Each structure stands twice: as C-alpha cells, then as structure tokens.
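For this depiction, one protein chain was excluded, whereas all remaining protein chains were kept in their positions.
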Amino acid sequence: MGAPNRRKFLKGVAAIAAAPVLGSGLSLRSLAADPAIRPDYPGWQDLVRRGWTWDRRTRGAHLVGCTGGCPHWVYSRDGIVLRDEQSGDLPALPGLPDPNPRGCAKGSCAIDYMYGPYRLKHPLIRMGERGDGKWRRASWDEALQLIADRVVDAMVRHGPDSVSVFSPAPAVAPVSYAAGHRFAHLTGAHAHTFFDWYGDHAPGQTQTLGVQCDAAETSDWFNARLILLWGANPVQTRIPDSHYLTEAALNGTRVVTIAPDYSSSAAKSDQWLHPRPGTDAALALALAHVIVEERLFDAAFVAEQTDLPLLVRSDTRRFLREADLVEGGAEDRFFAHDQASGRPVAMRGCWADQPDTRAAPRHAYLGRDTLSFPEGTLALGDLRPALEGSFRVRTRDGGDVEVRPVLELLRRTLADHSPRKAARITGIPAATITALARELAATRPATIITGAGINHWFHSDVLFRALHLLMALTGNVGRHGGGVNHYVGQWKPVPSAGINALAFPRGVSRQRFCQTTIWTYLHAEARDGIEGMDIPRRLRDSLTSGQMPLYPRGGRSPKVFICYRGNYLNQTKSQGDVLRTLWPKLDLVVNINIRMDTTALYSDVVLPSAHWYEKTDLNFTEEHTWIHMTEPAIPPMYEARSDWRIFVDLAAKVEETARRRGVTTLHDDEFGWHRDLGRLHAEMTADGRLARDEDAAQFILDNAPETKGMTLDAIRRKGPQRVVSNWTSPMEEGVPYTPFRHFTHGRKPWPTLTGRQQFYIDHSLFLELSQELPAYRPPLDSDQFPLRFNTPHSRHAVHSTFKDNDLMLRLQRGGPVLEMAPADGRQRGLADNDWAELWNDHGRLICRVKLRPGEPAGRVTMHHAPELYQDLIQGGSQSVCPIRITPTHLVGDYGHLVFRPNYYGPGGSQRDVRVEVRRYTGPVPAGL
Amino acid sequence: MALAAARSRAYTLLAAATAYPDEALWETLADGRFAAALAESMAEATGEPAVVAAPAGSLAELQAEYVAAFDLGRGGPGRSLHEGDHRPAETRPDLLVELAAFYRCFGLGTQHCTAGLDHLSVALEFMHFLAFHEAGGAAGSAPYRHAQRDFVARHLADWVPAVAAAHGESGFHGSVLAAAARLVAADAGRYETEPAAPGGVGAAG
Partner (left out) sequence: MTSSTRHRQMAFVIDLNKCIGCQGCTIACKRLWTTAPGLEAAYWMNVETVPGRGYPRDWAGRGGGFDKGRPKPGREPTPEEYGIPFEFDYSARLFSGKRDRGRPRAAADWAPNWEEDQGAGAYPNTYFFYLPRMCNHCDRPACAEACEAGAIRKRPEDGLVLLDPDRCDGSRACVAACPYAKTFFDAAKAKAHKCHGCFPRLEAGLAPACVAQCTGRAMHVGFLDDGAASVHKLVRQWGVALPLMDGFGTGPNVFYIPPFIGPAVEGPDGTAGAAARIPDNYLASLFGPDVRTALRVLRAERRKRGRGEPSELMDLLIGRDARALLGHLQPHPSR
C-alpha cells in the first residue's frame, strides 16, 4: 500500500470510529471495510483447508533473560503468527559440531505470550490495593499523562534522582533496554545495575582479572580434553549448548561434575564428585596444593602472566612498591626478584605504566583499558623472576625489609589446604583429590565450566579466585578449550559502545547508576540476620567515601519506580522487606510488560508492550558470536507498543507537562547539566533520527567496533552475522572465541592493578579479613536452621518467564516443587507430592514436595523465582532469601576494584540460606 | 429482508454493548434509547424483546465493572469475551487465522482491531455487516447468508451461550450477553433447518 492510499485509509478509519451506536446504516468500529473488494466466500472448508501454510517468514528472537541467543524463523499468515522454528542457519566452525538446531522447548512456546491469557492488551490503572489484581482500562493518553504528572512532580519536589528506572540485560534486547535508560539519562532519573544484583557477576573473577566477565563461546568446549563442570548443570540450564558437552565426551574428552547433587549433567559425566554444599573452595585449594607441592605448574606461564612472582613485604604484607624504594616513586609500580641480575626489577604493565593514550572508558567491562598497550609488554625477555625464596631490599627510608614472591606466600596458605584436610571438609577422599589434581596438571586443554551453582555463595569471590588460580597454574588461560568459563546471566552486550551511545548519549558517567543490591538493601531496610561482620559500618564507609553509589542521594527515598523487561519484585531477595518497606515509599510504580507478571501485579500503572515478534531489536549472547535480530512478524496486537516507542511517547508527555507547568529548566548540580525538558522529545529521538526501533537498532550497529559495517538488512537477508571484534581476544576466522588472548598471546597487560592475573590483593580490607590470597571460608551459619536452601535455574523456565506456561507446567508437576532427599522427607513424615511448609527468620513458603534420590541429605532445592501467583499456598523462593552484602564486594578504591555499573559490586548470596521444612497440615485451597 | 435488517440492527447494538464502554454508548444508555432500540430489534429478530438492565452509577464504574467481569484474560472460568480463551492457548493461532479469513473474504481489514480478532464485539460486528448486506437484498446476498450460517455454527453458537450462562443475567452486561446468546441461538436454530449451501457460492456471487 502506497503512502497516499494509506493516509486515505486511515482517514476513513477515523470516520468509522465515530460511527453512532444507534445509526440504522452500516456501522463498523473494529473492522475496516474496503468497498472495492467483492465478497468471495468459498465455504468454511476451504478456509480451513489452507491449514498450516504461511505467507510470511520473519526473523525472531526470544527477548527474555536467557543466554541462548537462538535465531528463529517466525511463520505468519494474515497477520497471525502461526509457529516458530529454529532458523538453522548459524554457520558451523570447521571441525566443530554444527551449532544447529539451536533453541529449546521454551522458545517453541514463545507465541503463547502473544496469544495466552497473561498477555497485556491495554494500559491499565490499578483500582484496588497493590497486588489485588483489580484494574480499569485507560487510554494511552491518560496513562502516560498520569505517569508524566508524577514524574514531573517528583523531579520538582524531590529532585530528578528520586525517579528510578529498572531494566536489566541489554544483550538480549538492546533497543528496548536503551529506551528507558535514555529516558532516565535525559531526565536525570537513576538507573539500576543488574548483573551484580542477580548474582550473575562473579566478583572473584573481576578481583583476579580486572574484567567484568568474559567466557569462551560454547563451541570451544569441544576443544577441551578435560572438562570440570563445577557447580554447573548445563544439561538443564544451557540447553542449546550442552550438545558440545556430550559431543566432547564422545570425542574422548573426560568430563567431571563437581556438585552436591546427582544432576542431569552429573549423569553425563565420567566422574561425579559431590562436595558438601559450600565447601568447593576447600576442594579447589587442595587441587592447587597438590599442583604447587608437586611442582606440576606451568612456571613460565605463571612468571609472565600472573602476580605470583611479585614481591610482597613481610612487614606490611603489602606489595613492594616503587614508592617504597625511591623518592617520588609510583604507588602502583611493582617488582619481582630477577634471578639473572639478583635484583628487584619493576615489572612492566603495572597501573603506573598506563600510557598517555589511556583510552576513554569505552571498554567499561575492563578495570582499565590496557588494550592500547603494545603487544609483548608482558614478555619477560631476559628476566628470570624468582617464584620462591626470600629476599631483602633496602627501602627509601633506609629500612631493610624482607620480601617474598606471592607464590612463596601462596605455598604457605596452600599448606593449610591439604587434600587430607579438604577430605574432612568436603567429604571427598584425599586420594581422589590428589588424582584429579595430577590429571588437571597433565591434561591440556582443560576447562572449568561454572555458573550460579557456586557463584551464589556469600564467599564466592574466594572460590572464583581459587578456580582462576587452578587455570593459571596449569597454563590453561587464553587457550582454546581451556580457562574458567562462567556462564550466568545475559551479561555480554557485545557491541557495548553502541548500546552505551544509544542509552547514555552524554556518556555512561552521566548516568545515575545505583548499585541495585545496596539500593534494595537500604531502601527496603532489609534484615540480613548476619552478626559479627560489621556490615552496616562497612557499607556506610563504602558509601560515604564514594566507593559505592546510592540514589537518591542524601538519605531520600525513591518516589517513582519504572520497571520494564524485568520482574524485579518477583526476583528480589528480601522480598518480604521489599513489599513491606520499600514498596510503600514509592508514590508510583509503573510496569511495562508483555504479560501480567508479579511486578506488574503489584504496580499502579501497567503499560502493554510489544511482544518479541512484534518489534525490531537485536540479540547478543556470550555463548556464541553471532548477532541476530527480531523483527515484526505482525504489528503489535491490541494496544501494545514497542518499548522504544513507549519511552519516546512518555518523553513527549513529560515535555508537554513540564512546559505546561513552566518547569522546563532544571539545573543538575551533580553533573553541571542544564536540563531542558522543553527539548526532551527531540533529544530522545535525536531530532527525529531515532524515532523508530529500526533506527535505534542500526544506530547500535553503527557505533560499536564489534559490529562495524553491519546492517539490519544484511542480518535479515543473510542470517546471523559474526561479530568482527570482541572484548578480550581478537576474532579469528573459523575459530571459536576464547577470551583473554590479548593478554596471554598479545602479551598486553591484564587490566588489573599489577597488570597481571592478580591473586594477591593487598587492600587493607582484604588484609584485615585475611583474604589477600584465596583461602577457604565455610558457608555462613547465620540462619539457625538445619537445611540448606538451594535455588538453581530451571530447565522449564527462564527465571520467571515460562514458569506460567501451561505446556511447560504439564511437563512438570503443575507448579513449583521443593526437591528433597527421600531421607529428609521420611524424617519429616513427608511423602512425594505432599504439601510442605518451609521457613526461616526471613519468611515462609508452602509448596509441594518432590522426593529426589539425587538430592543430598541436608539440602532442599527449589527452582528459583516462581511467580507469586503460582501454585504455592504461600510465598515464593525469594521469601526466605535475604540480601546479604559481602564486605569485599564493597571495595571501590583499589586499582581495578572500582564501582562501575555491572562491573563490580555486591552480588548474590542466596546459597547461604538455611531453612527448616515440615509437613503442611493446613487447608489446601481449591484452584480458581 | 426485514428479518435480516432487524438482525443487523440487533447485532450492531450488541457489538457496541459488548465492547469496552465508551461515551457514545453511555449517552444512549443514559437516555434509554439503547434499551428501546435493542428491545425493538430483538423482538423483530427473535420474536421476543430483550430487557436490558440500566447500568447504575457512572461510565467509569461501568468500565471498571467491564474489566473486572471479562475484559482481560479469561476473567474467571468461561467468562472471557475472547473466543480463543475458551480453547487451549496453543490453538489460538488456528482460530485467528480462520477468523481473519472469514473477515477478509468480505474485504474487511483488521489492522485497527485493538480488541483482538476473536473478541465477541468483533464477531457480532461481523454478523451485523453480513446481515446488513443480506438485507440489502439483490442476487449477491447468498455469500452473506452462507457465511452467517457457517460463522454462527463454527464460532458463535459454540461459545456465546456458554459465556452468557457463566456470567448470569444480572446487571447491564449480563442482560446484554443473555440477549446475544438468544440471538445466536435463534440464528443457529433457523440455519439448521436451511438446506446446505451449494459448493462454490463465492464464484457464483
């Protein structure tokens, strides 16, 4: 249809919409008549006979918090989406198994969110209490006006930073993500981190590597000769990737699962080690003990790539610094003892060596931008750094102090982590530990595949440092088929520069990012039940010294909360405190959603968003390196609009409201920014250049080196396109992406304080807590209850998405279950499928029990985050999980340990929850 | 022809009354014109007038009542005004394809149908359209009549009486649904006694 026709057509529709109710003529409201078409009715059989044929095939992606990144075809006819299927056009890499077909059963249920009963059709305004589920329908104009009024009120009365915008995971839908963040950016609202908050970020990896996170694409698993699945269950939680695991096994690779339960992945492994929950670091350090004691480590790799040769002063336990030796010397230049010259030598690539060409914070995922260093910076040349021994140096004030290489100190720490001791802690025989250590040292490449299973421990950072230590000692870092590969969360928006340019047009440093864990903990006044760690004081110190951020500033409360593309309330830890304390502080809760989820249910205004098959967006993942897209198979159904359009429309409404009230100019002291709300809509759309979703998507591609030269049209026509560059390694033709090769092979400094993989952290807090080196810390015993509570990801849902899908629920038990060891059940008089009550000091839930022989006694498991309206009698998994803040995660004043959104900050601790379970004998309400 | 015209009027009134209540509807409700028009057209179409309960309160209250009763989702077992909500969710695309095909055969576009293709008010509006053209008479009315017969048998008769029964006759919407169910039942009964359509009516028309 040409443009003039379309205009005429729309005009006709407008006339029809005004048709009178009582007119005696033809009166159409929903249907639009085209008088030019003569009726052609062949009988219903012919209508149906056309059956499953389609007239349109479009590209589709599932824009949920899933790392799959599975390209699909969407088949539609007459403006109705019929079905979808994996597109099957991901290119295979030579010699590696085919990546196709990529996509799981959940993806096949994507269209249920278009046509199912949970779909949001119209803007809604709450009628009853929050959570009652009583609504009235509103026009877009009314709903947006209501929001705009409250936003302007809050900005004027409480300051722009009293408005809060939450939306996670840019990688899965960067245009949608950027929409609300850009709105927050231009209005001065604060925005939220998510990677840390959800417990996906591994602080121990950032502590060691100075990188937010990076992992190999999963086809690289096939290259490994030994795979340790450490607290990871990819068979259930990385469904489209797990064929690389089974195929590696068929290819002769040995697979070892380390997990307390006999999981689906354990069943696919050659060996299953089941440490007691939370004791993994004892096992990891015992492996390191054997490798170091028996001198099985790769000395050349360790000397060049790690801080193990760096000298530490015995008197202060701090690194020997240039400032210790010479007047005016740098605080952040470090030394090794050169056996060739017999003298301490400054090692290259330290923080102090940062060249003048220090790059802009373009690489927000790096502790500092060391990629601008020349290749070979770390090469040792003739240096022969000592890895052991004790030396004396003369300090600039005339002192004579003992210094020792980190490895020497590590050896002492490891002495306390022998296999025998680890056997007592973990329950794994010492001989088994020793054998595995020797195998690990002798097999290359070897990889550790890990994830949330162990990353949600309070002391997960120690554990991750230990895992990195194992891979560094064995020289498996930066090697295809090797390394620590941590796959949790959709954390890798590969073309981050493009997304940042769209979401934060004046720079990410001018985006008010709060750290969501701290934000929730403080505004919800969460009770963590921890005694003796001095956490409130440490948190206060971290905030007042500016190490970690908090918004709104000055002890004020947030007033307006806009949440979209995330089920904040359902997923939050300390859920009871959030509902009781944080929620009442909010004057307005807005949710933008395709479906009525728990957060929407407890909101004041709910706006219907376009489904994934009704809009244009891009899709990225860390699990493979191909970019793909989704595009409208049909226009948004009902009154839904794309997220991008919703925020553009909201910007227009806020601008109009601000003009009407004469408050268009706002001076923003924090950034020295004169905000002109009179230009909000123009800025939101870049004067119309970014008016449409497609414009925004292309803008991302155009503004990132990883996607240089790519067009939406090419992705649409040719299929998924491989990124041309990547975060920490070059992209190589025909070879899977393995991270950190700029450092290991290009020999550029690591982005840490020392320029090396850093196992020794001489920050005062780490020293105070005796965590300068990784050392085992047992799980918390703050909850005085007998059973550990384990809340892993589920096979049949992506967090809360698909939890409510009928087809998925019919392949489960119809609702959430609590898995428990038969012995634990028997002891409590619980039979399979009985109702049970689970509680601790933080909350309570009531759900059905499934007795599973593979579950260890002393632990119960519930797949995390069922919706609060699902088949439990009370509560949800997050009812009993408090927010707990690990002190070391609060450090923000040490080289590479600084707050940057989603780079470093307090994260998950929900593995450290303990509960009790008993038979539930109360009434069981009938279904609705 | 007189019957078709009456049915056409009854269907358009019921379509308006089963859509989300708006100002235009409210005006005719407030002054009693709607009730009178529906009573008259239903009497002509089914031999029995319809009694519509006058809504109490304001338009806003009627709107809230509409949402709570059945506008969104299934609104309680069997109460939704979306045909697709009365079948398994995964079969909705089939249904929508068929409905769109029905509409398209008569040149009716659905681009601006924000209620959803399978909403009762849209289906009733479609019947209004078909009956209107049937009433227009002439030789070309056969496809309109046959489509009404099929559409009632395959769709409306299948679920509208059940929804009306689930909702009960009380209140404005209850009485409107009861009337819709009665009109659909009357149509279905009449079509049953009609001979089947000859094949290829479209080509003939």
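A and B label the chains in the order they appear, each numbered from 1.
One rule holds for everything that comes next: contacts are C-beta pairs under 8 Å (C-beta built on N, C-alpha and C of every residue); 3 or more make two chains touch, one makes a residue touch a chain.
Being a predicted model, the structure only gives us computed values, none of them experimental.
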Review point. Of the residues listed, A:32, A:380, A:428 or A:543, which one is in contact with the missing chain?
Key: A:428
**Study point:** Residue among A:118, A:351, A:568 or A:839 touching the omitted chain
**Key:** A:118
Check your understanding: Among A:818, A:851 or A:917, which residue is in touch with the absent chain?
Key -> A:851
Review point. Looking at A:146, A:266 or A:648, which residue reaches the missing chain?
Key: A:266
Review point. Any idea which of A:302, A:809 or A:849 touches the chain not displayed?
Key: A:809
Revision key, fill the gap. Chain B residues touching the chain left out here are 67-69, 71-77, 80, 85, 87-88, 90-91, 94
**Study point:** Hidden partner interface residues of chain A, rising order
**Key:** 52, 57, 73, 83, 85-88, 92, 95-98, 100-105, 108-109, 117-118, 128, 132-135, 235-236, 239-240, 242-243, 246-247, 249-255, 257, 262-264, 266-272, 274, 427-429, 431-432, 596, 601, 795-796, 804, 806-807, 809-815, 821, 833, 848, 850-857, 869-873, 925, 927-928
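Everything that follows uses one rule, which is that only the chains that are shown with their structure count from here on.
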Exercise for review: Please report how many Å separate the Cα centroid of chain A from that of chain B, as a whole number.
Suggested key: 48
**Study point:** Of all residues in chain B, those that touch chain A in their complex
**Key:** 9, 12-13, 15-16, 19-20, 24-25, 27-28, 33-34, 37, 60, 63-64, 66-68, 71-74, 76-77, 80, 84-85, 88-90, 92-93, 96-98, 100-117, 119, 121-122, 125-126, 128-129, 132-133, 140, 143-144, 146-147, 150, 154, 197, 199-203, 205
Review point. Which residues, counting only chain A, touch chain B once they are in their complex?
Key: 13, 17, 20-44, 47-48, 50, 77-83, 109, 111-112, 115-119, 121-122, 124, 127, 134-137, 596, 635, 637-639, 806-807, 928
